[in-house]
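Note that one protein chain of the assembly has been removed; the remaining protein chains are unaltered in position.
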Amino acid sequence: MTERVVLAYSGGLDTSVAIGWIAEETGAEVVAVAVDVGQGGEDLESIRKRALACGAVEAVVADARDEYADEYCLPALQAGALYMDRYPLVSALSRPLIVRHLAEAAKYHGATTVAHGCTGKGNDQVRFEVGIGALAPDLQVIAPVRDYAWTREKAIAWAEERDLPIDVNKRSPYSIDQNVWGRAVETGFLEDIWNAPIEDVYEYTADPAQPREADEVVITFERGVPIAIDGTKVTMLQAIQEMNQRAGAQGVGRLDMVEDRLVGIKSREIYEAPGAIALMTAHEELENVTLERDLARFKRQVAQRWSELVYDGLWFSPLKNALDSFVLSSQEHVTGDVRMVLHGGRATVTGRRSSQSLYDFNLATYDEGDAFDQSLAKGFVQLWGLPSKIAAKRDLQGDTPPQSRD
Amino acid sequence: MTERVVLAYSGGLDTSVAIGWIAEETGAEVVAVAVDVGQGGEDLESIRKRALACGAVEAVVADARDEYADEYCLPALQAGALYMDRYPLVSALSRPLIVRHLAEAAKYHGATTVAHGCTGKGNDQVRFEVGIGALAPDLQVIAPVRDYAWTREKAIAWAEERDLPIDVNKRSPYSIDQNVWGRAVETGFLEDIWNAPIEDVYEYTADPAQPREADEVVITFERGVPIAIDGTKVTMLQAIQEMNQRAGAQGVGRLDMVEDRLVGIKSREIYEAPGAIALMTAHEELENVTLERDLARFKRQVAQRWSELVYDGLWFSPLKNALDSFVLSSQEHVTGDVRMVLHGGRATVTGRRSSQSLYDFNLATYDEGDAFDQSLAKGFVQLWGLPSKIAAKRDLQGDTPPQSRD
Amino acid sequence: MTERVVLAYSGGLDTSVAIGWIAEETGAEVVAVAVDVGQGGEDLESIRKRALACGAVEAVVADARDEYADEYCLPALQAGALYMDRYPLVSALSRPLIVRHLAEAAKYHGATTVAHGCTGKGNDQVRFEVGIGALAPDLQVIAPVRDYAWTREKAIAWAEERDLPIDVNKRSPYSIDQNVWGRAVETGFLEDIWNAPIEDVYEYTADPAQPREADEVVITFERGVPIAIDGTKVTMLQAIQEMNQRAGAQGVGRLDMVEDRLVGIKSREIYEAPGAIALMTAHEELENVTLERDLARFKRQVAQRWSELVYDGLWFSPLKNALDSFVLSSQEHVTGDVRMVLHGGRATVTGRRSSQSLYDFNLATYDEGDAFDQSLAKGFVQLWGLPSKIAAKRDLQGDTPPQSRD
Partner (left out) sequence: MTERVVLAYSGGLDTSVAIGWIAEETGAEVVAVAVDVGQGGEDLESIRKRALACGAVEAVVADARDEYADEYCLPALQAGALYMDRYPLVSALSRPLIVRHLAEAAKYHGATTVAHGCTGKGNDQVRFEVGIGALAPDLQVIAPVRDYAWTREKAIAWAEERDLPIDVNKRSPYSIDQNVWGRAVETGFLEDIWNAPIEDVYEYTADPAQPREADEVVITFERGVPIAIDGTKVTMLQAIQEMNQRAGAQGVGRLDMVEDRLVGIKSREIYEAPGAIALMTAHEELENVTLERDLARFKRQVAQRWSELVYDGLWFSPLKNALDSFVLSSQEHVTGDVRMVLHGGRATVTGRRSSQSLYDFNLATYDEGDAFDQSLAKGFVQLWGLPSKIAAKRDLQGDTPPQSRD
């Protein structure tokens, strides 16, 4: 029987050409797999037809937007995942979902190999290959762009030679990846890190500097899940979509940063993630109200490690599973409403209320009704400071003979 | 000889009354100590005179603004210190400086006791008393407001009885603490955490929602110290002041959060820290360019612990010292320029350049001149993912007999 | 109705006297609660009778040894909990169990107050009171020894006056706490930290220096639970008891350390925990074989925080719950056998085998059958070292002009 290769297919030039090229090079049949994670653009049916027209024996397309929102974006929201304290892992979250679809397609269609179009200097190759290794360790992986130095120019020549149904002229000056959780832009003039981005770079967000009316929103969470916006029930996908639209219209969620790639270099990235940033801002403040202090402090370390792991391609890994258990436990009481004003690029929390609040008005107030027993403080302060006080006595003393009783 | 008490003196009602009250209650002479950390308001000479008029035997006033900027704000900037990832420790930084002045005055004036005006439910009592314990462990501490349930009403009555030169009618509806690093506002209607703050609450920042021209600034750092703004040399104090003015005029640096106090309760705080937030934003991005990845990752944990320690009153502590050594080491190459746009409440980095940059255009570019050897990636990816791949094989296998070779 | 106080009752002098003293001082009825956590000594029925003879209106005794082993010792084993990397939390684990029994008794018997016999400078007062606060926040707590400066001398006088059925002459020169997880000894001549302990101090362990035959044992774990010893099924309690006996006979598990108490002082402690140390040693090595590397690395941080929390009295706390979720997830594959030699104070692992092993002979061997593809290493090493190499180039270069392309 002929070998089969499952290809992560986007519908664009590179992967369209890859269908035929892989078939020729390896003699295998190519199964194209395209997944909708909210990247917009063409409809899935057009993509499916193009894959077949380019020589795929099978073309699988899937609307995975709800799956992506529920199983990838939501855990990131609950973890508070910001790589380098800023980047909401836009691309890093979508890769494991695509990997899962590739692995399933490979099993279903009897493929022995998976192919992807990533280069050899980015993070995505790691996310694809480590992910495949973790879900289907027996599959082989090929990466034409990286392993065969396949270039855009070669791809265009190949496409024109074979008269493939691809518009080879459509080309952004940037390298772009986008899905419902956000949008990443790199390369071009942005590679000079002293250059400021221009408006042209952005698609998910309006210019925050333009005057417009503010937008006030109330987001309701239940156990860390956004379940309603302004009182209307939403799914996770709807929550992201609505906040993408409303926060995006206010210019919320633009990021411009130099970031540490797993492969050892620094790169400059522009992100837009209006929905993600707005939801995370609200969620974080609700945690401030409902998480106990020690839990909140340790959770920051968990959030950092979770973010690094996922950025570094280790979504499917034993540590990620264990951290997820921690995060899930932490969300038990993250229930309540957050009111937020979206305006001028800012998502500002202005109110929070919760049946699970640990903010106790009677303990906090300096007004009538104060229930805090201030007489307890003296002893607390004394013992809290005792270790550093004992150390201070030692440090101030200079050298003295050792303390032996006899 | 008569005992002496050194009192942390602000010039306001509570501590003015405390001078006489402490003298009466304890029979001691009171030495008032007032420190200018950039809180603005009255000049030091007026404060000094009022202290004497209220009965102090000595009144010491000190302009400690440069000391505060250089020895307290700068380490916080370099540490990247944001308590709960948000609060730049405005009040927490000034307390240890005041403590140092109190301890020195106590030594100089032969006092055995230090007094402060903090309540028993806030963090500042801890910072004062733990700080005193660490600098002068033999000093006693008294806290009239906390230990003798001294209230504002009692203070007014006392002041009027004795005809003290204090305006007892001047009163903010809020409890406010401010210095050059920022401003903290609490209590009043803000104690209902569903209430939004009103413009009236703010002093350091203009309303970010008002239309105005953007302001572009270039900040130059050398080894983590801001040394120039738009090419003009500045001291740390000048850097903060100028950025307070310019970022404040653009509405940058407002914070509204529920926060975990050391004494075990949650409180709601409004902060304004335009200069601190602008400088920290620039510094963080310069670190993104100049810090090696592993160092940057671990430094986040150090930043969190540093912030917690300082928030929790442990500025003078062995762990703080050791963390400072780490931070200092990390700053060796944090040298370069950051260009930033201040506008509409946002401080947005738009460019960075550095002789110490670890961003390597030739490794990062996807254009001509690419020096990254992509052939290295395959081996890297394989071994990077090997532990999770081995785990996956195990997890997918189900139970099998143990692996013994014989 | 008469108020009721539930007293944590040990059967010894202090708490026997406390029954009558609390009744007299407060006018309340005293309910004595004694819990068997494997401390040995008197049978529960004798203790119950003494409580009644001393004036308790009710005396509740419970054999909680299995509960203690399953719900307190096992989580500690799985967490790898060693405070300061050494102390297996002997006393710290038993307190929350006792607290749970006290809270239940208080509810059942309608008490409003709980009493304990701890001093004001130890950790146990914290564990009792913080535990009660977390399980039954409405209960009051009284601590006669601490709050009323009750001393041994007063207790003896009181007992003799009232002719209580207590042997007031039986007294150890040490302060001792023991249960099935181990034994803690402090005070007396041990308070001079230059003094070595003498054999007299130990009860759970034989002198490791005495010659004797070694004892080889195979412990079988399933998902982190010891389920068999030398092939015979055991409960957790039986596992601890058998290993206490066998490892204790070989002098395993003695500890002598200066430790940081929560109340801010250092104290000197002698511990014996033969069963705990032997089981933890075996469990740790089985984790070495079955836990993936990143999980194992992060779990060390979790183990440290878990240990600190439990030592510090925060067994019943939101962070502890979330850490437990992490630990439970980590134990999924901790299944297999560990062979260990007990001898001369050492518990030495000599073999391990597991159906869940991640040790892969074919990848590890340097012999025939080597399946590791060494050609992957070069790329891995290059990219692994790339960040420090780029940093080295920067550091070696001296200052050069900033990298801007134009």
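As written, the chains take the letters A, B and C, and residue 1 is the first residue of each chain.
Here is the rule we go by: contacts are C-beta pairs under 8 Å (C-beta built on N, C-alpha and C of every residue); 3 or more make two chains touch, one makes a residue touch a chain.
Since the model is a prediction, treat every value here as computed from it, not as a measurement.
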Response to the item:
Going by the whole complex, the chain not shown touches A, B, C
Worksheet item: If the hidden chain were put back, which of C:Glu3, C:Glu24, C:Asp85 or C:Asp200 would touch it?
Response: C:Asp85
Worksheet item: Out of C:Val6, C:Ile98 or C:Val126, which touches the unshown chain?
Response: C:Val126
Worksheet entry | Identified contact with the non-displayed chain, of C:Pro75, C:Pro226, C:Gly248 or C:Pro318 | C:Pro318
Discussion item. Tell me which stretches of subunit A touch the chain missing from the display.
Written reply: 292-294, 333, 336-337, 353-361, 363, 373, 375-380, 382-384, 387-388, 390-391, 394-395, 399-405
Worksheet item: In terms of residues, what is the contact footprint of the unshown chain on subunit B?
Response: 191-194, 260, 263-265, 291-292, 294-295, 298-299, 301, 305, 309, 314, 317-319, 321-326, 328-330, 383-387, 390, 402-406
Worksheet entry | Missing-partner contacts on subunit C, residue numbers | 84-85, 119-121, 125-126, 129-130, 133-135, 137, 143, 146-147, 149, 175, 187, 191-197, 208-209, 211, 214, 254, 256-260, 262-268, 284-285, 288-289, 293, 296-297, 300-301, 304, 308, 312-314, 316-318, 339, 341, 343-346, 348-353, 357-361, 363-367, 370, 372, 374-378, 380-382, 384-389, 391-393, 396
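One rule holds in what follows: only the chains that are shown with their structure count from here on.
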Response to the item:
Max Cα-centre separation from subunit A goes to chain C
Item to complete: For copies subunit A and subunit C, work out whether under half or over half of the interface numbers are shared, and give different or same accordingly.
Response: same
Worksheet, complete the sentence: When centres are defined as mean Cα positions, the distance from subunit A to subunit B in whole Å is 30
Worksheet entry | Approximate Å spacing (C-alpha centroids) for the pair subunit A, subunit C | 39
Discussion item. Multi-chain contacts only, two chains or more: what residues does subunit B have there?
Written reply: 293, 353, 357-361, 363, 375-378, 380, 382, 384, 387-388, 391
